[in-house]
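The complex is shown incomplete by one protein chain, all other protein chains being positioned as in the whole.
In this document, chain identifiers A, B and C correspond to the written order of the chains, with residue numbering beginning at 1 in each.
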Amino acid sequence: MAKLYFRYGAMNSSKTALLLTAAYNYQERDQYPVVVKPGVDTKAGRAVHSRLGVSRDVDVLLGAEDSLIAALEAHRPLDQIDAVFVDEAQFLTPAQVDEAFTVAVVLGVPVLCYGLRGDFMTRSFPGSLRLMEIAHSIEELKTICRCGSKAIFNARLVGGEFVSQGAQVAIDGEQASYESLCGKCYLDKVGPLTASTP
Amino acid sequence: MAKLYFRYGAMNSSKTALLLTAAYNYQERDQYPVVVKPGVDTKAGRAVHSRLGVSRDVDVLLGAEDSLIAALEAHRPLDQIDAVFVDEAQFLTPAQVDEAFTVAVVLGVPVLCYGLRGDFMTRSFPGSLRLMEIAHSIEELKTICRCGSKAIFNARLVGGEFVSQGAQVAIDGEQASYESLCGKCYLDKVGPLTASTP
Amino acid sequence: MAKLYFRYGAMNSSKTALLLTAAYNYQERDQYPVVVKPGVDTKAGRAVHSRLGVSRDVDVLLGAEDSLIAALEAHRPLDQIDAVFVDEAQFLTPAQVDEAFTVAVVLGVPVLCYGLRGDFMTRSFPGSLRLMEIAHSIEELKTICRCGSKAIFNARLVGGEFVSQGAQVAIDGEQASYESLCGKCYLDKVGPLTASTP
Partner (left out) sequence: MAKLYFRYGAMNSSKTALLLTAAYNYQERDQYPVVVKPGVDTKAGRAVHSRLGVSRDVDVLLGAEDSLIAALEAHRPLDQIDAVFVDEAQFLTPAQVDEAFTVAVVLGVPVLCYGLRGDFMTRSFPGSLRLMEIAHSIEELKTICRCGSKAIFNARLVGGEFVSQGAQVAIDGEQASYESLCGKCYLDKVGPLTASTP
């Protein structure tokens, strides 16, 4: 049985580099992987770009209203797809995550989702929440904090200052910048966790 | 740095047996573990009971309005506690999970939470959602479906029939019974995933 | 495809409790697990005994010259076995581990081996070495050192003193006692790692 995977990590945990590496492993074996990106992320257009310099065009750019299954089929018949990779998977809608589950469990094609676990206020995104609820496998992709500890949160900086309030999405490099922090540095720099006081 | 752990599993994945085993490892080393249970679960009163026959009294029974840190301190000074174990951790409130994070990161005492990931409709509980958002370590405790595959969901039966609607909490053995199912058997027996259609 | 698992841990990492728990999960689902123990361990006879108080009789006691597959078949036809659990798997011979691989890959029955990774000199046992080489899945079962860190080594005490030389096997409680230590405490109490100086 194929599975739905969620590989989550803080910003700069090389999620895209790892996605491209894994997709490349399929291609090398003459298998056909499809790379999907939800349309919310306007940073890079159709390209899936890793900071290490590796990049690749996305096969399917998925709008928030689109059906994942229909979009995959429009690209290539599902029985000719060997694996589906989703970059920036936190931006999937819950309905699209449910479709990803169907692709794996009913149609037999593994779906590997790479994305952030939470936003700069430590709250989950709709896509990451649903993936945490139903993925067969949840794996952490690690990166380090400025202090050398494992980073688990994404802190937002506006004008060079850490902020604890704002819209959930502010694209990196345009409206804000981000830094991955460990729990202790997040509490020190940003303040107490706030998800419990909505 | 101490960590906040979330060890999640479907029903009958032996979460309590594993919690009791891990707590016992601390006691054997002359360390002092505290076992906490959120008060929602009225099934067993103060006892933490495993189907294998091992059981133990809970040290702290935590009401929904209680402060975890205050309750721990009322039991024993925090600097004399070596680890905190939480059974049925899906019933923690988000605020209590944030406190658990503080216990680990600021006070230096590891907190090990054992609980369900989702309800019978595959939606997370408030406590498991918050744990998925902020735990340092997320680990799956496995069990099997009737078909031999890994079970990932908890299906609810009322009067011997699988149901897909109802209140999130219905205590096992009183108002309902539960069966752990794999993704495929869940789709077959219960129906399509419904979290995306609230 | 069924898999060969190696779940290793230091002494007192509750390997047997976890094995009994996992086997019980199969039984609860009306599946038939078989529990195997290599014959070297004379500590408990036919019983598989956990320090928590749970125990169970072993189904197959396996001598060093025995064929694992023949011994399983003598107990019950392989197509009526749903899973094989091996306690004290470090005492399997390499040939028996290769048979376990065949049971999983060719015969389709998952084999779950629980055992020590290394001896008191930090060298692997023949069975654990072979499992490390060919198991599909290698998972660590954790326990803690006297200092609170994760224990990874098994130190031997004779007459209350840590020793760094001796026969690889000396049964716990009879010829020696053991304590699980972290890397730092091992270096402090026992001495430098010696596997590189045979």
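Everything below uses one rule, namely that contacts are C-beta pairs under 8 Å (C-beta built on N, C-alpha and C of every residue); 3 or more make two chains touch, one makes a residue touch a chain.
It should be emphasised that the depicted structure is a prediction, and the values quoted were computed from it without experimental measurement.
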Partner chains on view for the chain not depicted: A, C
Hidden partner chain, touching residue among C:L61, C:V105 or C:A176: C:V105
Among A:M1, A:L61, A:L78 or A:I144, the residue in touch with the chain that has been omitted: A:I144
Sole residue of C:S14, C:T93 or C:T143 that reaches the chain not shown, by the stated touch rule: C:T93
Among C:L61, C:L78 or C:I134, the residue in touch with the chain that has been omitted: C:I134
On subunit C, residues whose C-beta touches the chain left out of the figure: 1, 4, 93-95, 97-98, 101-102, 104-106, 117-118, 122-124, 129-130, 132-134, 136-138, 140, 149-150, 152-153, 182-184, 187, 192-193, 195-197
Subunit A residues that touch the omitted chain in the full complex: 12-14, 17-18, 20-22, 24-26, 28-29, 31, 51-54, 82, 143-146, 148
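The rule we apply is simple: only the chains that are shown with their structure count from here on.
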Set of chains whose contacts include both subunit B and subunit A: none
Classification of the subunit B:subunit C interface as same or different, half of numbers criterion: same
Magnitude of the superposing rotation for subunit A and subunit C (Cα, nearest 5°): 180
Core chain by centroid distance, with centroids computed from Cα atoms only: B
Mean-CA-position distance for subunit C and subunit B (Å): 28
Shared-contact residues (touching 2 or more other chains) in subunit B: none
